[in-house]
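Shown here: the complex without one of its protein chains, the others still in place.
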Amino acid sequence: MTAFYLRWGVVLVIAMIIVGMTVRDYEQHLASVSPAQILDDPPHGDVRVQGLVKAGTLQGNLEEGFATFALGGDQATLSVEYKGLPPENLRELKLLIVVGQWDPASQVFRARELALLTHYGFVVSAYLVGLLPLLLVLFFMGRKVSLLFEEIKQSKLYQSE
Amino acid sequence: MGFFKIMQWVVWKDLLTEWRSRETMSSMFFFALIVILVFSFSFSMDQQAAQELIAGIIWVAFAFTGMIGLGKSFAVELQDDCLNYLQGCPGSKGALYLGKVTANFAFMFAVEVILFPMFIVLFNLNVIEEFHILLLIFLMATMGLSAVGTLFSALTVQIRAREVMLPILLLPLVVPVMIAAVEATKGALSGDSFALYRQWLELLAIFDAVFMVVSFWMFEFIMDE
Amino acid sequence: MNKTMINRVIRKIQRYKGWFGGAAALCMMAGLYVGLLASPPDYYQGEVARIMYVHVPLAHTSLLAYTVLFGGSIWYLWKRDPLVDNMCHAAAGLTALFTLLALLTGMIWGKPTWNAWWTWDARLTSFIVLLLITIGYLMLRTFIDDPEREARYAAVLAIVGFVDLPIVHFSVEWWRTLHQPQSISMRGVSISSGLLIPLMLMSVGMSLLFSYMLMVRTQMLYLVNLLDAKKGRLLSQFHLSKAES
Partner (left out) sequence: MIAISGQEISKSYGHYQVLHEVSIQINQGECFALFGPNGAGKTTLLKIFATLSRPTAGQIKILGRDAVKEKDMVRASMMFLAHGSYLYDELNAIENLQFAMGLRHLTPSLRSIASTLDRVGIGAFSGMKVRNFSAGMKKRLNLAKAMLAQPHVLLLDEPFTALDDSGIALMQEYIVERVTNGGAVLMSTHDRDKAAPLAHHAGVLSQGILKTVSSKAG
């Protein structure tokens, strides 16, 4: 039985490592900030900003991949200039993530990518729902088999025959 | 030739028994009648809503009615261990299967033909022109139900909780029959051209053919230890 | 020695099953790493598409499990080996488990992508029919006392169900195209090579995991039966000796 628990311990540790790495990776690369944070503390390099496309502000030519709009957060609003592939999801009153750089000189956010709001809750729950039951079932089945082998070894049921 | 003789004997026995007791047909008939009444109370329907829903109602009523007939089909053999005698007889068990399918088909189809005028009256349907096509749909769908149903009747008869297990096992398997029968009936009742719902009759034909063969083959394993 | 009483195949499984478990763990961990960390998000669906790496392998594996059950059932009817029946029983339980999980993850994927938990699509419908068949199969087995008859009837049910599934699939497909041709399109994700690697890793890993679980479960069912029977026999002998004295 010790070997059995040991094996499962190893599996558990490796699983924990993957979970930890995933969480860190998502925090580093996929976390988004609000427009207010950009204005308060202008960042350098690529950032992801999440906000709502304000009604009546969307202008430009979507087929050619150019648009300007105002991205509203809780407190502040950011003017965004988008240049890139023709966006599929750009509409007014839509929650979006814009990826690009903040230009402090012109006070415009130059976006080159638009991303949908990611439903991390769905991803996480799908992985948990999909994998945890398998592991639990396997753990209890494996434990039962080990116990049964022990029981057969200890019992004298078979030696009479 | 012995094969068809045995089939004939089984059909003769089932029909004669039924003629004398009228047990299966009458319980099927009254159950279906109650289902129809409950449905007509549950939906207060105008002509148009009736056109939409009636096909579904008809086949739900027929399927549940069929369950009663199928459940009784082999339960009768259980009295007095008749099933053991059937098992111990020489010859292919397929003949027994075909005999039972024929009898079950006859009961279900007879009940459907008696009940259908009630649907016409209670839900104000117009079927004069499409009657022969409706009859064909009823024939083929009932064939499919009784082909699988007879197998499952034999499968569930010797187990505990058989009244529950028959519908639990059978209904998921006859999903294609139900879909095809409902769609084809709907098409026929609304006066569509035959070409529009012909594919459903083809589906029924495929289902009937496949499951007659598979059930015929599997029946041996149910009856023979 | 007591070991000789245990079936040779069961002892073989005990010796070799670890390789399958280890390989499954390796494949799946690599798949998780590539799928969650080292692959780009899907162009259309974004990060949500990563659900695919767990959902699609689950769906594949449940079909694999039912195919194993089907093959095992034919094998049983042919050879009447009780161990094959244990394998079928194990495969049926796993089919139910994998199908249920595939349905659940599919629903979780469906909500953000099509904005609906459920649609009466051909694939979903045949999966729910598959779930109902396997649950019916497991229920049927609990309602029969004679183990030989239990095995035989269960095999028949598995075979009939296997033949039925494609017909269910086609009938629902026709039915769907008749009723809801547009609204929710079930367009699959376009598979680029970046997605393919983690998908393959997870699919292979899940299949290996299934074979490992099948081995463990077969062992479990066999050993439980064995112990029950021996205990029952001792018990009945005890009662008989009491009754005679």
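By written order: A, B and C. Residues from 1 in each chain.
Methods note: a contact is a pair of C-beta atoms (placed from the backbone, for glycine too) under 8 Å apart; a residue touches a chain by one contact, two chains touch by 3 or more.
None of the values given here were measured: they were computed from a predicted structure.
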item	value
Displayed chains contacted by the hidden chain, counting the whole assembly	B, C
Chain not shown: contacting residue from B:Phe30, B:Tyr85, B:Phe131 or B:Phe194	B:Tyr85
Given B:Glu52, B:Glu163 or B:Asp224, the one touching the chain that is not displayed	B:Asp224
Missing-partner contacts on chain B, residue numbers	2, 5-6, 9-10, 12-13, 16-17, 20-21, 76, 79-82, 84-91, 224-225
Hidden partner interface residues of chain C, rising order	80, 82, 146-148, 225-226, 228-230, 232-233, 237, 240
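Here, only the chains that are shown with their structure count from here on.
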item	value
Partner chains shared by chain A and chain B (touch criterion as defined above)	C
Distance-maximising chain from chain B - centres being C-alpha averages	A
Chain B-chain C separation of Cα centroids, rounded to whole Å	32
Chain A and chain C: spacing of chain centres that average the CA atoms, whole Å	29
Parts of chain C lying in touch with chain B, wherever the complex brings them together	77, 125, 129, 132-133, 136, 139-140, 143-145, 148-149, 152-153, 155-157, 159-161, 163-164, 167-168, 170-172, 174-175, 178
Chain C partner contacts - residues on chain B that touch it in the complex	148, 151, 155-156, 158-162, 165, 168-169, 172-173, 175-176, 179-180, 183, 199-200, 203, 206-207, 210-211, 214-215, 218, 221-222, 225
Partner chain C, residues of chain A touching it in the complex	11, 14-15, 18, 21-22, 25, 30, 88, 115-116, 118-120, 122-123, 125-127, 129-131, 133-134, 137-138, 141-142, 144-145, 148-149, 151-153, 155, 157-159, 161
